[in-house]
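Note that one protein chain is taken out, while the other chains of the complex remain in position.
Going in written order, the chains are labelled A, B and C, and every chain counts its residues from 1.
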Amino acid sequence: MSRHVDTVIDAAANPDTSQPFAELGLKPDEYQQIREILGRRPTSAELAMYSVMWSEHCSYKSSKVHLRQFGDKKPETDALLVGIGENAGVVDIGDGWAVTFKVESHNHPSYVEPYQGAATGIGGIVRDILSMGARPVAVMDPLRFGAADHPDTRRVLPGVVAGIGGYGNCLGLPNIGGEVVFDSSYQGNPLVNALCVGTMRHEDIHLASAKGVGNLVVLYGAKTGGDGIGGVSVLASETFDEGGPAKRPSVQVGDPFMEKLLIECTLEVLHAGLVEGIQDLGGAGISCATSELASNGEGGMHVRLDAVPLRDATLTPEEILMSESQERMCAVVTPEKIDAFLAICRKWDVTADVIGEVTSTGRLVIEWHGEIIVDVPPRTVAHDGPVYNRPLARPDWQDDLIASGTSDLPRPASAIEIRDSIMTMVGSPNLAAKTWITSQYDRYVLGNTVLAQPEDSGMVRVDEVTGRGVAVSTDCNGRFAKLDPYNGAKLALAEAYRNVAATGAAPLAVTNCLNFGSPEDPAVMWQFSEAVRGLADGCLELGTPVTGGNVSFYNQTGETAIHPTPVVGVLGVIEDVTKRTPMGFGAAGDVVLLLGETRDELDGSEWAHVVHSHLGGVPPQVDLAAEMRLAEVLVELGGSGALTAAHDLSDGGVAQALVEMALRRGVGASITLPADVDAFVTLFSESTARVIVTASPANADTVMSAATSAGVVVTALGSVGNLGDDLVIENVAADSVRLSLAELSQAAEATLPALFG
Amino acid sequence: MARVVVDVLLKPEILDPQGKAVEGALGRLGLAGVSSVRQGKTFTIDVDGDLDDARLAQLHELAGSLLSNPVIEDYSIREVTA
Amino acid sequence: MARVVVDVLLKPEILDPQGKAVEGALGRLGLAGVSSVRQGKTFTIDVDGDLDDARLAQLHELAGSLLSNPVIEDYSIREVTA
Partner (left out) sequence: MTSGMRIGVVTFPGSLDDRDAARAVRIAGGEAVALWHADADLHGVDGVVLPGGFSYGDYLRCGAIARFAPVMTPLIDAAKGGLPILGICNGFQVLCESHLLPGALVRNDHLHFICRDQKLRIESNSTAWTSDFEVGQEIVIPLKNGEGGYVADDKTLDQLEGDGRVIARYLDINPNGSRRDIAGITNERGNVVGLMPHPEHAVEALTGPTTDGLGFFTSVLTSLVNR
């Protein structure tokens, strides 16, 4: 060894060696705390471990005190088999089936290197799901970009989309939905969130714990290289300066082929009963996997770091501990089963090496060529990191923002003006068809995709015999969250919940990805605490527990934070996927009904954004009791086959929903707006707890009476036309609006290709 | 007419899944002793007229931004006879 | 150790959409007079020991079957100093 490694003996002998803790992102008091825990200075390897594990990204040090609410306010539920704290939560969906799902961010890496950043984002979340023992069955990608016509969006978006597709397609996971939102608040800080759903039998659930003294710790998958070293603390926890991607930390490159082998290999060893505990390697790599496995298990582990297979022989032990090389997993295996385990790895051409064993010492001890370089209590690394109660303060601009509502903005009045507004909105980047993006994703692979984009939620069949399945939707309107973070989070939850119910699935559980600015800014911290409080309250009221999620802080450029963006994913269960409700108009003559109440709610709306570039006022009222009544009606009627279509109302209101329902299968409709309400409000308001449904004339009464008796207001809107018919809206300012499907389709489909094609 | 070839290679520390796949295949097909394979890209560019310093500088600029991704790749330029 | 580079290029008559896209982009970014761009692949292969005739022959065999597809591509092999 040419380079001298800093051993535990050295650390005791030279207590005063100065150490670069600040460069590694540790605060002086955090460094002091480490010295106290160890009773000496840390070795450089220990310092590396603590610095990554105590980073915001791994330790949740700023968010922990708030996230506790998800547990404290957890609704009564039997569905939660594994709760928050594991790699991903697991819910019972009936018949012995369990589902795990989770969403994570890969925002900063995707800004630096869009393709690889987004690709490895998919890879990381898939391994999280896999590590629970589940077979990954679908992915989704909630995305936020700066202004659609900004040159940097042109740089970032195509790469992100190609990366998500490149990785997910090659892995053989259908992409069943997501979001694409453009808003200048994300300029310089796009959000790339990735969600994965996995399924398993109850008995296949596995946890990340190193149990059984004497059991072996196996590292398998890709070899370790110099990827993303320090990525966790540098990439995920620091703000980008004005200069943008000038600061170039080393980037991780994904190998989806390796990940595919890792999936098949992992499922085979799990099903063969060869694994005691399992953990994926994500942020903080080996530091995280060993310390978490040890602290969740017997508490002790002995690791020989020089046994880690390397791609680059020059890596130092500190770098090996911090490397974020992708496509690696760690398993705990009994000595009797190790040969069988290694044989399956060989079958799949997956490198596997025993790097240590479980001990009863209560210490995580890591040696490097015979010398001890780490000797720590694993809990102090993995779980007992610093916890901050950061100062929070309602921003001084919040009142002004709320005061400047949309009531003074000119509204279209005549039928011609309303028609123009509809056409402008249909072609606007946020509402335009996302085909240019989603056609780069495989939605068919695995053969169980029942619904995918642009349907309200993605739906996959879980059991091919019974037809049991799950539906997932992710949503968040960052403008609403900016106006009111507490209700904004509830609105995101309500929308995702409604999207799931619209397809006929009963909402069951929640995941989230909380994307915010710097936690060191009291205004951001206030937004965060409000959003968490809103989401926890909302989940309690709806009876849908939070099963897990992710926090992404430091999403800002300079002093300017992004809109608070608490992306909420809701998962629902449907007993028979053949009964799912699609979104498009189908049979001519079907009646079109609006379920739910419309109020004059245009503040923060897509109309205000597109037509007036305006953001201010009070977001639409949240009424979760109404959402629950509506969902019950949708699930019951969907299951009984009474609905031929249902489509959630959100961005763009009734006008946009009608257009989307018509374009889905190229079928027009003849709509008559209620006479007693302002047509503009009916068409563009974004009141919540509303859905448009269709039913055959024979079932119309059933639908109306079911809704009415559940306390859901029903408004008859008209009837479905024939293939190719126009969308005609009567009673618009004493006139009518006629929209041909050809012009609507042209307006909806042309926007993204023109920007990015 | 002048012809230049821009060679683009992944930086040595960056994972090269393609090279790795080829390395495995070469081994399975019986080529002994392969210790490493790296896959790269070439762009063979024909330009009219002479390649003066100004254009060469421009080419370097584009090779480092458009043709390669400086975050993960290195490039080099060589002139060849067309 | 010996190092060889296998260059693989699309046959001239085969359409090269990637080269075309690069050609267009170079033009748009202001490089004047580009008359053609072709994109190719390189494999930089390190082998232990010497590259004797037998192994070179084996390498040619593999370059013409595995590393390139003779239906659409041509290859050439050059030795370089590692």
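Here is the rule we use: a contact is a pair of C-beta atoms (placed from the backbone, for glycine too) under 8 Å apart; a residue touches a chain by one contact, two chains touch by 3 or more.
Every value quoted in this text rests on a predicted model; they were computed, and no experiment measured them.
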Candidate in contact with the missing chain, chosen from B:5, B:25 or B:56: B:25
Contacting the left-out chain in the complete assembly, out of A:21, A:441, A:607 or A:684: A:441
Hidden partner chain, touching residue among A:33, A:449 or A:565: A:449
Which of A:25, A:133, A:146 or A:165 contacts the chain that the document leaves out: A:165
Interface with the unshown chain - residue positions in chain A: 162, 165-166, 169-172, 255-258, 260-261, 348-349, 438-450, 461, 464, 577-578
Residues in chain B touching the chain absent from view: 17-18, 20-22, 24-25, 28-29, 39
Residues from chain C at the interface with the omitted partner, ascending: 10, 13-15, 17-18, 21, 66-67, 69, 71-72
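The working rule: only the chains that are shown with their structure count from here on.
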Chain centre separation (chain A, chain C; CA means) in Å: 41
Contacts with 2+ other chains: residues of chain B: none
Where chain A touches two or more other chains at once, by residue number: none
Footprint of chain C on chain B - complex, ascending: 1, 7, 9, 19, 22, 25-26, 29-49, 55, 58-59, 62, 66-67
Contacting residues of chain B [partner chain A, same complex]: 10, 12-17, 20-21, 24, 69-72
Chain A to chain B touching residues, read off their complex: 112-113, 116, 222, 225-227, 245, 248, 250-255, 257-258, 311-312, 325-326, 349
